[in-house]
Structures are given as structure tokens and as C-alpha cells.
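Missing here is one protein chain; the remaining ones are kept as they sit in the complex.
Order of writing sets the labels: A, B, C, D and E. Residues in every chain begin at 1.
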Amino acid sequence: MKDIQLRAEILIEAIPYIMQFHNKIVVIKYGGHAMVDDDLKKAFAKDLLFLKHAGIKPVVVHGGGPEINRLMKMVGKEPKFLSGLRVTDADSLELVEMVLSGKVNKEIVSNINHLGGKAIGLSGKDAGSIKAKKQETSTADLGYVGDVESIDPHIIHVIVDEGYIPIISPIGLGIDGFSYNINADIVAGNIAAALGAEKYICLTDVTGIMHDIKDPSTLIHELSLEGARELLGSSVLNGGMLPKLQSCITALEGKVPQAHIIDGRTKHAILIELLTDEGIGTMIKGD
Amino acid sequence: MKDIQLRAEILIEAIPYIMQFHNKIVVIKYGGHAMVDDDLKKAFAKDLLFLKHAGIKPVVVHGGGPEINRLMKMVGKEPKFLSGLRVTDADSLELVEMVLSGKVNKEIVSNINHLGGKAIGLSGKDAGSIKAKKQETSTADLGYVGDVESIDPHIIHVIVDEGYIPIISPIGLGIDGFSYNINADIVAGNIAAALGAEKYICLTDVTGIMHDIKDPSTLIHELSLEGARELLGSSVLNGGMLPKLQSCITALEGKVPQAHIIDGRTKHAILIELLTDEGIGTMIKGD
Amino acid sequence: MKDIQLRAEILIEAIPYIMQFHNKIVVIKYGGHAMVDDDLKKAFAKDLLFLKHAGIKPVVVHGGGPEINRLMKMVGKEPKFLSGLRVTDADSLELVEMVLSGKVNKEIVSNINHLGGKAIGLSGKDAGSIKAKKQETSTADLGYVGDVESIDPHIIHVIVDEGYIPIISPIGLGIDGFSYNINADIVAGNIAAALGAEKYICLTDVTGIMHDIKDPSTLIHELSLEGARELLGSSVLNGGMLPKLQSCITALEGKVPQAHIIDGRTKHAILIELLTDEGIGTMIKGD
Amino acid sequence: MKDIQLRAEILIEAIPYIMQFHNKIVVIKYGGHAMVDDDLKKAFAKDLLFLKHAGIKPVVVHGGGPEINRLMKMVGKEPKFLSGLRVTDADSLELVEMVLSGKVNKEIVSNINHLGGKAIGLSGKDAGSIKAKKQETSTADLGYVGDVESIDPHIIHVIVDEGYIPIISPIGLGIDGFSYNINADIVAGNIAAALGAEKYICLTDVTGIMHDIKDPSTLIHELSLEGARELLGSSVLNGGMLPKLQSCITALEGKVPQAHIIDGRTKHAILIELLTDEGIGTMIKGD
Amino acid sequence: MKDIQLRAEILIEAIPYIMQFHNKIVVIKYGGHAMVDDDLKKAFAKDLLFLKHAGIKPVVVHGGGPEINRLMKMVGKEPKFLSGLRVTDADSLELVEMVLSGKVNKEIVSNINHLGGKAIGLSGKDAGSIKAKKQETSTADLGYVGDVESIDPHIIHVIVDEGYIPIISPIGLGIDGFSYNINADIVAGNIAAALGAEKYICLTDVTGIMHDIKDPSTLIHELSLEGARELLGSSVLNGGMLPKLQSCITALEGKVPQAHIIDGRTKHAILIELLTDEGIGTMIKGD
Partner (left out) sequence: MKDIQLRAEILIEAIPYIMQFHNKIVVIKYGGHAMVDDDLKKAFAKDLLFLKHAGIKPVVVHGGGPEINRLMKMVGKEPKFLSGLRVTDADSLELVEMVLSGKVNKEIVSNINHLGGKAIGLSGKDAGSIKAKKQETSTADLGYVGDVESIDPHIIHVIVDEGYIPIISPIGLGIDGFSYNINADIVAGNIAAALGAEKYICLTDVTGIMHDIKDPSTLIHELSLEGARELLGSSVLNGGMLPKLQSCITALEGKVPQAHIIDGRTKHAILIELLTDEGIGTMIKGD
């Protein structure tokens, strides 16, 4: 009986956090290890389910990760890179879109719905949610790699208000009628801003933003928006962290009060960040 | 971090129960020790708060307990009893109503609202929710002691749908214009039926229904509606348990699927009953 | 037949007034003789009923009057006063709250509902409607005597829109978790302002504001907000009238167009004020 | 002051009647002297206004009366009758429709709206409310004289729910595309049935149904539906009363609880019938 | 099959126009030849029906045309004119109103509803939609000839949102209680402005605004609001075109983006203007 009462008290300790985010939207960028490890995948689905039933409204944007490379290898297609950026020709885009919208997206949906949840997978092309434009780079033509032109959040609000969890793949439709693959971090930050989210959480495979990526003790616990902009301009960060930090800045500039870069390798990282006092990873505060 | 993850998992283990009662009404008869002990009072308020934020809709009916006797003593009024039933003359009723609707009711409201919740105290007279009739007894005139004539649940639904927790004192208005004090158990069972509640929970100061009240090992874990009716007709039960069992039968006859008589002296008894597999007290199942 | 036609014409003469207040909220401070005399009590309930069925939305705030003293006498408690203000210790507050929320409030509700109306009694603690703060006085500690910190009118609007008449007792909940007794006039003026009422009517036991309280011919028929403020600062008014005038000023400053201080000893004073051309008492006009 | 209080009490005496018809539809057949006399016309408009502001929903169906003959005389057209029924050729119908929908209807609307009310004039052709069929008579072709084929009450409900008073002229559209003039009594009874009215009131120029039309003491105060059918079949009634009685039967067969045939020459007959105990004219009760 | 596919393609070519006006209000001034010729009348009704079923919301304001003179002749009343304006005494107004609201209006309604549409005929007096004032002229008293004082578009929005097509006759109610006949062009322009229409179309019996009315090659295809104002002040236009141009200016000043004066003698002129690229008549563009 003691043990059960302890469990009741743990539930009760979550109340203030649940009250804080009640009826609020939390946008989560999902990717990396948390999307590969079977244990973490299940824990992630359960975290979403708990949030939803506690009256919080999670919205997920996911990347494609290793699955894209796997399919390209299967069809014998050699990935090409220009200055570190993937060149995406029409054939590659077809494969990328199939993996993102047809495999990764639907697997997340399956995991949630199999638990009794109600997730809906959307591509950014659906309902014209993400209008894309070709990414402009001075150096080379990257093909069907795009940027966010604008977000129409209407269908996402509809779905969320009906009690579903939207799972969004980062493909947008250009006004030229072509589909574009967009960096999922960038999409997530823009969607957080367009939805008026209460919080934006970006999962990574490191502890957070660190001055020295090899030294966990250099973790930056908190940043101002101003500080985040400076850090982005400096040469401290490694390549993968740049779009993540940029997406946080985009969210904050869109009036999201707080953004977090946290370690997706930690089981239940989402629940821990949202429903406990435990500050994990790096928090960036809006003005 | 391990500890925090454990706490996240405890939250997650509550999901199936939360899903089961999502958007459902749970009627709780509150009284006895749980309404006297300061620790239990706070735990009760927190239990309600958690339920509410998990999308469950608690409705509370309370009795008056020792407070009525305390005020009667203060004004120097001698309680009178006839065959074990309190005789309630006009002066007594005035005191009873003040204690129930003006003190006990408002204290429960204070406790919840002070935690950030949104409770509303109602008397059964408010909005004509409880229509009362004078209790007919063959032997004697008990005065302003009433029975439930009918329940109009409209305002309770309105309040619940607006996100408030209704706290109801068991005073009804007769068609004769007089107020009547009604047994709180009986009111609670009728309200559970009228609201179409998913569950009715009656707090007592014992472990549940026992064949021998002095021997906890004789606790009856489960009863059918049929079995409950038989038990009510037998002479096994002591006086205080009779209206509680009757209120469960009333609820079940009104299509509430399950009723529970549980030990209000157990901290967080409500959460334990609703959100764990731990079967405490006596459960009575509807047909 | 002549007589009946005359009665029809009297109904018809009320049309312009009914049209003026259709769907509008009228806040009434109820107290004094009108709350003591049986005849006046019934007439008051009927006035509210007529307003409600003519599409006008009455909201009542009441005081406690002689009932508080009566109960204190019953329990042998001596009222204490400091510079004319009642000192309210914890024991007194318990009695005050029981009388206000458990007796006076519920009696008004009974009177209306017995006629077929639909009243709901609320304490300012219910739904967190009245947030209180301890009254600051330079001279002495008055105990649990409070002031209005803020009003949350949401539940009152909900109740009114559902067709009920809210009856409000002037008890507020402090952020310290304690209950506070607040002057009912002050509560009424604040609630009129918070609800965006069309009119605020304050019942008294005199004809209105008079230059000389003993000489009815000195009745002030109309005042500007400016004039009301000046009068409040002067030493013309006796003690009881000060919070009434202050509550009118509070209402007008909160954009209520008109406030009235009228004689509650006049049967049907409310209907007369609202539905005839007869100007009774003192009217104070907003800017 | 006495006088004013008396007036307040007259208002209050109307409460039970207002409560009875609150939010209910009352269909009134308007015609005869009440539609000719200037004083009665104004009184009628005021009666409607009072009902509307007391939350009752009046719906008016009117005839054309002497105005049709006046216009026919003006254009030099001779009325033709066959066995007492007006023969309506295409030219006559044009005049009839202009008078009904363009003059009488709009004058009633003007009278109400000039008082600050909100009336809307409709023909039965508008929104396809009245589907007509040619009246079948064994003896002769009456031209564009129709019967009610069916009523579509949707637009009337919309208008009433928006707070307007619908005024309906008895012209219907046939499936042959022609317009038909229908007896206004018959239209009114059918509309009362289709709207699910709480009461149907038919104004006439006599005191009610009388065994001997010359002897007021033979007034029938109350009839059952059964009795009304028998009376219709007998030869007691004069011509004008037949369609009125028929319309009452139609309303009652359509589940309207009560129908009244009352004297429209009595000023405020509507208010008197609805808001006093005074039984005037003949009441016919449904089963 | 070829032919059918061609027809499908014609439907499809209308899509961009339908999308442009989807859920938008288009106000049409209906009059002249289009209201006299049987073929054009039917085509007009069908045009409205198509618009309505394509999700566009037509609102029609009509004049009276030759019908007024016809009835006046029938009753032997001589039309009087002062400086080219009809003098409308009380008797004339009665006839004018009967023709407008009782004949022309109801005929348009019949034509639409006979096709299965859902039209509702309203006078500007209904629901107080058009508040009128006596037209002020320096030279003479024209009697009951009015101007628009104000428009209350509420009932029109209600009717349109319920899926009906409102047909409005240009009679307004003055605050003096008298009815006034108002120029239908002027009413239409004001209603387009009050409704926030997307387009205002005025049907005439000429090709559009021409520099030389006898020379079709002088048709002005497009005008700015500025240009329209200048043209109105010049002496180029003949009498009948003046109120039409004025009504366009009124609409554009009320933020209607475009107004059109087109030839109502062209069958399906409305559909052609709205659903093809074919620019017919004169278009006036707002700022």
C-alpha cells in the first residue's frame, strides 16, 4: 500500500506542470537515436500518449535519418554531397519522400495507434501546410532541397482540436508544383512559431549545446535569444547543431516562449523535460 | 536520472486508466475521517485536481460529519434521536444547513481552489438540482429529514463541461418550499445515476464491506448487484453501512457500471482506486 | 373586461424598459429591511423572476445583516468593534461564512426557486470568482476582513447565459488560502464593473442620498460621477452610506452607465426602478 | 407610489403565464375587424411586441379582408362567386397577391417595426414555405384557389430563433409553377401544426363559437377535439366559422395542445388570452 | 463522347472563377429588359441557381419598371412628374409598394423556387433592413420618395448563410413611420457596401457606359473610382445612367472591390460576367 501511495504522489507532483501546459501546444522535433532504438521508440510513443491524455497537445515533426541511406543503398543509388549538403535529384527526392512520408512517418503513427492513441501522419504537402521554395545557395544547385516559404497551420489546429496527434514529415510543395525536401529542424521551428506553441523541444544525440562537444561539463544550461544568435554566428558549434539552434531561434522569434535542445537518448526525455523540475539539456528563453 | 525515469514510467503506467475514464464522470461520496484529518483533506483535494487535469470529471457529494454536532453543542442544542435517526426540527435544520452548505462545502472548495483548481460549491437547492420529499417513516416524525424525489442534473453537467469540479451538499428543496436534510450517501448514489457516471466511489472509515466488521479478513472484494441486494436485506451489515450499500445499488440500478466502497482513511484512496490495478475495498458490479 | 384591458396596457407600457435592458445584466445589492421583512422578501423574489422572464439578467450580491449577530449571540460570542469596524477573528469568520453562504444565500435561493425560478447560490470563493486581500487599515488588525483583489466573472456569465439567477455571498479567497469577509456593497460594485452590467442598483433602508438624513426633502435625485466623488470626500454622509456610494463609483468607473441607491423598504422597488419612468432614490450617472 | 406598486404587481401576475409559454411558439390568425380598426391594429402590434420581449415566439398568418375588394373595385373588376366561393382567375390572383403580400403584409410589418420591433413579412412562396395544390371542388373551377399541399417550416424557425416576428401571407406556390390563394385560416392551422406551436389563436369578429350566433349566451366556452369534429359536421355553424373551426382541428391534429377562437374586436385580446386567467372565446383542447 | 468531354471541360474552365467568388457575396441590381422578357427572366433565375450551387452568394435588388405604370393605368391614376422625377403621393405609394413587394418581388421568387431554388423575397421594411429618409430636393415636394438613411444587413446575412437567395424590393421605413420608395440602383449600391460584397453588378438596357450612347464603339471598358466620380460630375451621361453610376461609386466607397454596369439584354449576362474571362460592359475598380 505504501508503494501505491508513493506512486499516487508521483502522479500528483506532475499536476503543476500539467496545469502549465494544459491545452497548450508543444512541438517536438523527433529524430536521431530516439527514432532508431526500439526501446526509445516505444518510450517516445508513450510519452506522447501521456501528454495527450493530460490535456497537452503534442505536435511531432520528424526527419528521416538512416532510413533514407538504407533505401538508396538498396536501389544502388550513390549519395552525392556538395560542401556537405546532400544533392537531391528527382530520383533521390522520390526515394526520400517515400521513406519520410511512407515509412518513417507511418511507423511513428503505428507505434502510437497500436498503444491506443490517435496519431495522424501528414506530409507538409497535405492541405498545403508547408509551402516550399528552392533553397538558394551561392555555390551549387542542390536540386530538390527546399526552404520554408510559409506555413498554413489550419489543418494542424483542426487535427489537434479533434484530439489527434499530428506527425509531420518535412516535405513541402513549391509553387512550381515540385516537391522539396526541407531540413526537419527548420520545419519544426517554423511550425512551432506558426502554431503559437507554448514550447519547442528538439531531440538530439548529445546532452545539449556544449562549448566543447567532447566535454559534457561544458554544457550550456540556459541561453537568451540574444545569446543564441551570437552562438549561431560564432564558429563554436559543429554542423549538425547549427540547424537545431537555428530552429530554436525561429521558434522564439515566432513568440514561442521557450525552446529546448535535449538528449533524445535519455528514455522519457520528453516527459522529464515537461513534467519535472529536472532541467535537462539546453534551454533557450525568448525575450 | 534513473529516479526521474522511474517517475516518468509511473506516470505512463497510469495511461490505460486515464484513457478508460477520459471525459467520464466519477461521483465520489466524501465524508468520515477523510474529511476530518488535515493530511487526508489535502490529499483528497490533490486527487481531484489530478483527475480533472487528466480529463476525468469528478463530482463530489459530501456529508457533514462531526461539524454538525460541534455547532449544535456551541448553541447549546441537544441532539434528539428516534430509533437511531436524528430528529431535525426547524432550528436544527437551520444549523445543519449552515454547517453543510456554509462551512463544510466551502472548506472543500477552498482546499481545491487554493491549489489552483476550480471547484464550485452547490447545495442541492441551487438550480433546483435536488427535489426533496419528506422522509416517510412509520414510527415517528423526524422533521426536516428528506428523501430524493428527483434530480435535475443540468447545472452539474454545465459546470463540469466548463471545467469546474462541483461540490454538492445534501440539502434539497421540497415542493412545500421547505428545505430537507438528506442522507449524503443516498444523494450521492442518486446523483451518480442521474449524471450517467462511469463510476461511483463511496468513502468510508472501514476497509470495505466485511462479513465480520471486526475481522478484516472477511472483506468482500466483489459483489454482483444481485448479491448486493441480498446483503442489504440480510442482517449482516451494521447501521452506517446500510445507506452506503443502498447508494451503490441506486447508482448501479441507474446504469452506473461499477460502484466502490473504499477506505477513506487510506491516503490517495481515490487515485489508487481509479488509476491503479490495486483493487481496494469492495467493488459492486452492475448487470 | 375593462379591467383586464387596463392590465394588458400596463404590461405594454413596460415594453420600452424591457427593450432597453433586454439581454443586459443588472447587478443588485440586496440587504437591509428588504432582506428581513417577509413580504418584501417575497416581492423581491418575484421582481427577479419577472426580470428574468422579460429577458433581463439580474445578478444579486447580498450582505448578512442581523442574522450574523443572531448566530453570534446563540453561540455566546461577543462582537468586537474597533473604530466602528467589526473585528473578525477566525472563529467569527467561521460563523460569518456559515450565515452568509449557508443561511442567507440559500434562503434567497429557496425563495426564488420555490416560485419556479432558477437561482444558484455562490460564494465568492466558488470558481475563484472573488480573489480577496486582507484589508489594510492603519490603526488596527481587523482579522479576516478583506478587500476585493480581483473578480473573475467567467462562471457568473456561464450561469447567467444558461438562464439562472446567480446569488452571491461576499466571501473571497485570499492567495494566502484564508477566507475573507468583504463588505457586500463593495463586492457588488466590483462585480457590476467586472460583468459589464447595464445598471447597478443598491438597496438601502433610506429614501436615497440626502443632504440631511432626517429631512426627506433634501433627497438628491441625480448625481454625476464627479459629484459623487466630491460627496464621498465631504463629511455629509453617515457611515452606512459611504460604502454604498463608493460601490456606485466603482461600478461607474468600470463603465456601468448608471448606478442607483434606492429604498429597499418600498415593495417592488426593483421593478419600479427598472420598468417605470418613476425615478426613485438617487441616480448616479457615469461619464 | 401605491399606484406604481399596483402596476408592478400586475406585471408580476403575468409571470406564470410567461413561464408557461417561454420559448414556445404561438401562431395567430390575424384578420377581420382587428386588421381594419386603427386602434386595434396598434394594440395588436403592441401585444406581439410584449410577447416577443417576454420570450414568447409569436407567428402571424393574415388574410386580406376588405382590401382585396377595394383594389378590385379600383381597377373595375367585378368579383365572381360560385356557390359562395370566389372565382379567382389569373388577373384576380395578381391583384389578390399584390394586396396580400404587398400591402396588408407590409402594413403589419410597418406597424410592428415602427414601434421598435423586428417583424419580417413573408409570402408562403418565400423559401418554398407553403407548397400549394389547386383546390378540388366537385362543382366548378375556382381558378387559382389552392389548398395546402405541405409546409416547410425551416425558414420560419430560423427567423423566429433570430428574434424576428414572421408575418405570413397565405399565398402558396404550386408544383405547376402557379401561385395559389389559400384560405388564411387553413394556412394558419397548418403552420401551427408544422411549427409544433404551443397554442393556436384565431381572431374572429364574434365572441366565439355560439350555438345561436345572435345569442351571446350560447357561447361554447370549451370543446374537445372530438366535439369540434362533430360540430364541424353538423349544420349549426355559419359559413365564415367553418374554416376557422377546421383550422383549429388541423392544428390540434398536428399536436398543438390548445386552439382558441376569440373576439378580435376586443382590444389586447391576444395578451388577455395568453397572460391572464380570463378565458375568452372558445377553447378547443387536443387529446 | 467527345461532346460530353467538351462539356466537362467547360465546367472545369469555370473553376478559377468559382474559387475566386467562393463564399463571397455578389449583389445584383436587377431591372430593365431582363425583368420583362420571358426568356431572359428564366435565364436570370438559372444564373442565380448556378451561382448558389457553386458556393457563391447572390443577393438581388430589383426595381419595378413598367409594372408600376401598368397598375396606375388600371386604376386610372395619372403619373405626375416634377423636373423628371415622379411625384409619389400616398395613393401612388400604396400602388408602388404593392407592385414592388407584392408582384415583381414575388414573381422573381416564384421563378427561382419553381426551378428548385430557395429564394426569399424581402422588402427593405422587413426586419428594418432599410431605414429611409425623405428625399430632400430644393425645388419641390416629391412626396414619399426616399433616400437610404442606413442599412441593417443582419437578416440578409442570416438568410444567405442558411442557403437562401434574398430578393429585395427598394422600399424603406422612415423613422416617421411612413414607407418610402427609393431608387433601386441606390439601394443596391448601399446594400453591396453594407454586406461587404465581393462584386456589385448593375444590369442595364445598354452595352455599358458609353461616351456617345448612340455609338457602341465609345463603350468605356474600365474606369477607376476617381474616373467614375469625374464622369458623374460631367454632363456626358444621360439621366438613367446617373443613379447606376452613383450606385457603383457608393459600392466602391463601401470597399466593394469591383462594380460592373452590364447589358441585361444579353442572355446569361451574370454568369458570363462572373465565370468567364469575357469582360462585358463597363467595369469600375475600387482604390
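Criterion: contacts are C-beta pairs under 8 Å (C-beta built on N, C-alpha and C of every residue); 3 or more make two chains touch, one makes a residue touch a chain.
Just so you know, these numbers come straight off a predicted model, no measurement behind them.
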Check your understanding: The chain left out here touches which displayed chains?
Key -> A, E
Check your understanding: With respect to the chain omitted from the figure, which of A:E9, A:D37 or A:E94 is a touching residue?
Key -> A:E94
Review point. Out of A:H114, A:H211 or A:K255, which touches the unshown chain?
Key: A:H114
**Study point:** Of E:L49, E:I68 or E:V109, the residue in touch with the unshown chain
**Key:** E:L49
Exercise for review: Decide which residue listed in A:L173, A:M210 or A:V256 touches the omitted chain of the complex.
Suggested key: A:L173
Exercise for review: Pick out the residues on chain E that sit against the missing chain.
Suggested key: 1, 4-5, 7-16, 18-19, 22, 46-47, 49-50, 53-55, 115-116, 266-268, 271-272, 275-276, 278
Review point. Since one chain has been left out of the picture, which residues of chain A touch it in the full complex?
Key: 71, 74-76, 94, 97-103, 105-106, 109-110, 113-114, 118-123, 125-128, 154-155, 158-159, 162, 164, 171, 173, 177, 179
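Everything below uses one rule, namely that only the chains that are shown with their structure count from here on.
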Practice item. Select the chain at the greatest separation from chain E, using centres from the mean of Cα atoms. Key: B
Practice item. Overlay chain B and chain C by their C-alpha atoms and let me know the rotation angle in degrees, rounded to the nearest 5. Key: 180
**Study point:** Per Cα centroids, the chain farthest from chain D
**Key:** A
Review point. Among the chain pairs B-C, C-D or A-B, which one reproduces the interface of D-E, with more than half of its contact pairs identical by residue number?
Key: B-C
**Study point:** Between chain D and chain A, distance of the C-alpha-averaged centres to the nearest whole Å
**Key:** 68
**Study point:** Where chain A and chain B are represented by their mean Cα positions, the distance between them in whole Å
**Key:** 46
Study note, to complete from the structure: Distance in whole angstrom between the CA centres of chain C and chain E is 55
Check your understanding: Linking chains that touch, what shape results: line, ring, star, complete or other?
Key -> line
Revision key, fill the gap. Listing every touching pair of chains gives A-B, B-C, C-D, D-E
